[in-house]
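Note that one protein chain is taken out, while the other chains of the complex remain in position.
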Amino acid sequence: MKKIKIGIIGLGRLGMEHAKNLAFKIPNAELIAVCAIEEEIVNKIKNDWGIKYGYTKFEEMVKNTELEAVAIISPSPLHVRHIKLAYQNNLHVYVEKPLGINLAECEEAEKIVESNEKLVFSLGFMRRYDPSYAYAKELIDNGHIGEPFMVKATSIDPEHTIDGAIKFAASSGGLFLDIAVHDIDLIRWFLNDPKVSKIHAIGGSYVHQEFSKYGDGDNVASLIEFKNNKMAILHSGRNAAHGYHVETEIIGSKGSIRIGNVPQKNLVEILDNNGVIKKCSQSFQERFSEAYRLEMQDFIDCIQNKSKKPRSSVYDGTETTKIAFAATEAFQKSEIIKM
Amino acid sequence: MKKIKIGIIGLGRLGMEHAKNLAFKIPNAELIAVCAIEEEIVNKIKNDWGIKYGYTKFEEMVKNTELEAVAIISPSPLHVRHIKLAYQNNLHVYVEKPLGINLAECEEAEKIVESNEKLVFSLGFMRRYDPSYAYAKELIDNGHIGEPFMVKATSIDPEHTIDGAIKFAASSGGLFLDIAVHDIDLIRWFLNDPKVSKIHAIGGSYVHQEFSKYGDGDNVASLIEFKNNKMAILHSGRNAAHGYHVETEIIGSKGSIRIGNVPQKNLVEILDNNGVIKKCSQSFQERFSEAYRLEMQDFIDCIQNKSKKPRSSVYDGTETTKIAFAATEAFQKSEIIKM
Amino acid sequence: MKKIKIGIIGLGRLGMEHAKNLAFKIPNAELIAVCAIEEEIVNKIKNDWGIKYGYTKFEEMVKNTELEAVAIISPSPLHVRHIKLAYQNNLHVYVEKPLGINLAECEEAEKIVESNEKLVFSLGFMRRYDPSYAYAKELIDNGHIGEPFMVKATSIDPEHTIDGAIKFAASSGGLFLDIAVHDIDLIRWFLNDPKVSKIHAIGGSYVHQEFSKYGDGDNVASLIEFKNNKMAILHSGRNAAHGYHVETEIIGSKGSIRIGNVPQKNLVEILDNNGVIKKCSQSFQERFSEAYRLEMQDFIDCIQNKSKKPRSSVYDGTETTKIAFAATEAFQKSEIIKM
Partner (left out) sequence: MKKIKIGIIGLGRLGMEHAKNLAFKIPNAELIAVCAIEEEIVNKIKNDWGIKYGYTKFEEMVKNTELEAVAIISPSPLHVRHIKLAYQNNLHVYVEKPLGINLAECEEAEKIVESNEKLVFSLGFMRRYDPSYAYAKELIDNGHIGEPFMVKATSIDPEHTIDGAIKFAASSGGLFLDIAVHDIDLIRWFLNDPKVSKIHAIGGSYVHQEFSKYGDGDNVASLIEFKNNKMAILHSGRNAAHGYHVETEIIGSKGSIRIGNVPQKNLVEILDNNGVIKKCSQSFQERFSEAYRLEMQDFIDCIQNKSKKPRSSVYDGTETTKIAFAATEAFQKSEIIKM
């Protein structure tokens, strides 16, 4: 089996998840290079896993001519710069969301990607690869619920990670950019990429006041109207007591489909003096570990099989970012934003 | 609307439930007489509810010529005697389960009932009137699961009523006669009244040792084989932490139906730091209050409409008692009992 | 037991439900008078049920001095006029929602009610009496989910009643006034009556174009912002394939509560070649029959027990109407409406 030689930049929490997948769980990939600014970590991974090359500078890694592809899990403000470097060295690119930190960056990324259509470009909206979401999409595409016209999407981080969220509040970009982008991506996917017409959003810092000083909230909601008149409701929050809650409902002319209505951890049900209980997923890693693996597997498969395309394009990145910015603006100004 | 004039004997916990239904919830019934050994209670109900007649002796109540029917909720050892008195006075009879406390009594009851086929005789297997069980029966009778060949039936009383159960242990007749009779009735109903061929039963006093000295257990299980080779599994217990658990599964050639798999109290779901929780019913009154009302309504309707028959007959009472006794014997002897 | 003598006006589908409850299911009420414009129906009910008085004019019924109370289930445009007549004759009043068909009417009703505080006035927001909603309210009032700050409320009528909805479309007032008022009432109840600050609403006629010509839709959604900054999301629709879908979620600082997430018919679960299936309620009568009975029982109890108050006041009627009109305006103008 021919293996795609790939390098990864970024070995933080999510970077490690991707690195492990590339090193151990994707048969047709060979992780030959790892890159992070912390030399110690690079050396540790290199030695422990028997990786051929280690780097502390992405500029150097991309020059390694053995490489065919890179996975970019660097800090968000570096994404577009790293995409550019990869394209300059003729490397296929997987990049974590967000595509860029503003619209200008996203549009720059579009141009870079358009400059070489032979390279595979995959954007990390991993939910499209989650088995439950993929199953729902298939049912919908097969007409099971008729014409879908509305999506309700909820993402609430667990309360037990609130300290990290507060610490990260100043730079997170707010709930719409930080969390709701994944929901916006799903909404667009399930409704077949309609253009947004108007957005309104409200919310507040109901439990954790700390978010208000950044023009953010701990719970926000948004109404999205599309140019074809379809609609969506978003709710994003930071303090689910029961765990990591990601729930989506697609409503069609003949039925509805829900995913994650009860974000259950597994097939266990407990019957005790509290009642009948289902325990829930406690983190995005727990909920989406399979999705992360499958999207990376798909990226590698797309490199080997030219007729296959990743589920998210660079344009999905731009469009989703645009909507998230509009929602943020609607929330902060308490207005309807037209797009 | 013509109202059936009825009297009731027994004003304990369950008697009061029936009395209230007759007095207030069944439009075509008029509760004109109440009977209990405690004169004080009789007088109180008579005055509070405006009931015409009060008695402390059933022998006297049945002589009241205004009466058309009686509901017998007296202590189990008196059932057959009271049925006889009612029939001697030409009264329609509703009697709580059990029909009798041994087979001889049941057979005597059969003869009494056979002596006057014009009288309606209804036996209190109320589960047949529960909306969920009735809905399941209808689906099965319509062929939704093909030919039913197996039933799994579980009834577990809540742990919070254990003190009463222990107090009552000496006279309860044991789990099979006290609790499982309702399951045995359902099994026969769902499988269309097959005759039992063999029964085996095991179990023990796992949590509350008190039951063992009466040849009883706090959890018992039984395998029932019918002459047509269909089968059933029984499990009865006394200590469900989550509440009053009555669960039944009917397995057919084309599908299965479950009733009460999660014995949920209502349509509420709680999401808190324990997970996603459904609270459960806490007593047979809570779970089956509608069934009690509907079976009594049906009894009255059957009196008014000759072509209508109650769902349980006197023969169901005998057969169910037989099976419960056989299961008890199997458990106590640790043998297979042939019938 | 003293019985409250009551008359009812309106013997349509919902009127009959109330009439039956009053006649047969509420021990301390005596339905002594029925009124409807169709003399035939009045006579039939009078005879069949043995009701003392029959009327075709409300003006005449209220003059019956035996009466202590009336239940008004007349057409919506007559509600306030009938409340006035009842108050002029010193009668306790239960009135179906809506209180009035515009704000002026609601305010007139407030004045009538304020004119005699000794009379019990109960407004038909029956969901507050549904056992599941009442259980949820109790949990919330006991602090189980901390401080509630958000409600998501969905009401979707079943597709199989769409013909009636289309026929009624011109006069229904639209989804917000026709259906969402019940959700608005629940939102206010669960959030402890906050005042609305702003409303936005969107939607369309996605499946049944007929609604669009009346400025209505078959699915609409609204974001509601309260003056204390709490929030709510509304979704109302007309075409649920699976049945009558009423679902509510209350989100608090320490947890959430959902009611009717799966609007299941009963405790039956079917396992067949479609999967594991729960059948759903198919009409508001099926879903809320117990709520209708309990709210009428409560009305009668409040008459007998002066210290007891109905769960909905005349002011709840006005406020809910205001919000429903604002939502309708927001939807029709595609604007944010400030209140």
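Chains here go by letter, A, B and C, matching the order in which they are written, and residues are numbered from 1 within each.
Throughout what follows, contacts are C-beta pairs under 8 Å (C-beta built on N, C-alpha and C of every residue); 3 or more make two chains touch, one makes a residue touch a chain.
Note that this is a predicted model, so its numbers are computed, not measured.
Visitor: Which one, B:E39, B:E147 or B:D193, makes contact with the chain that was left out?
Guide: Only one listed residue reaches the unshown chain, and that is B:E147.
Visitor: Among B:K213, B:K227 or B:K254, which one touches the chain that has been omitted from the display?
Guide: B:K254
Visitor: Identify the residues of chain B touching the omitted chain, counting contacts across the whole complex.
Guide: With respect to the unshown chain, the touching residues of chain B are 146-147, 149-150, 152, 198, 200-204, 206-207, 219, 221-223, 225, 229-231, 233, 235, 237, 239-242, 251, 253-256, 261, 334-336.
Visitor: For chain A, which residues reach the chain that was dropped from this view?
Guide: Chain A touches the missing chain through residues 1, 23-27, 48-50, 131-132, 135-136, 139, 144-145, 254-273, 279.
Visitor: For chain C, which positions touch the chain that isn't shown here?
Guide: Listed in rising order, the touching residues are 159, 240-243, 245, 262-264, 269-280.
Just so it is clear, only the chains that are shown with their structure count from here on.
Visitor: Taking each chain's centre as the mean of its CA atoms, which one is farthest from the centre of chain A?
Guide: Here the answer is chain B, farthest from chain A.
Visitor: Indicate, using Cα centroids, the chain positioned nearest the centre of all protein chains shown.
Guide: Answer by centroid distance: C.
Visitor: Give me the C-alpha superposition rotation for chain A onto chain B, in degrees, nearest 5.
Guide: Nearest-5 rotation angle for the superposition: 180 degrees.
Visitor: What is the distance, in whole Å, between the centres of chain B and chain C, each centre taken as the mean of its C-alpha atoms?
Guide: Computed value for the inter-centroid distance: 37 Å.
Visitor: Please report how many Å separate the Cα centroid of chain A from that of chain B, as a whole number.
Guide: So the centroids are 56 Å from each other.
Visitor: Where in chain A do residues touch two or more other chains at once?
Guide: Within chain A, residues 240-242 contact more than one other chain.
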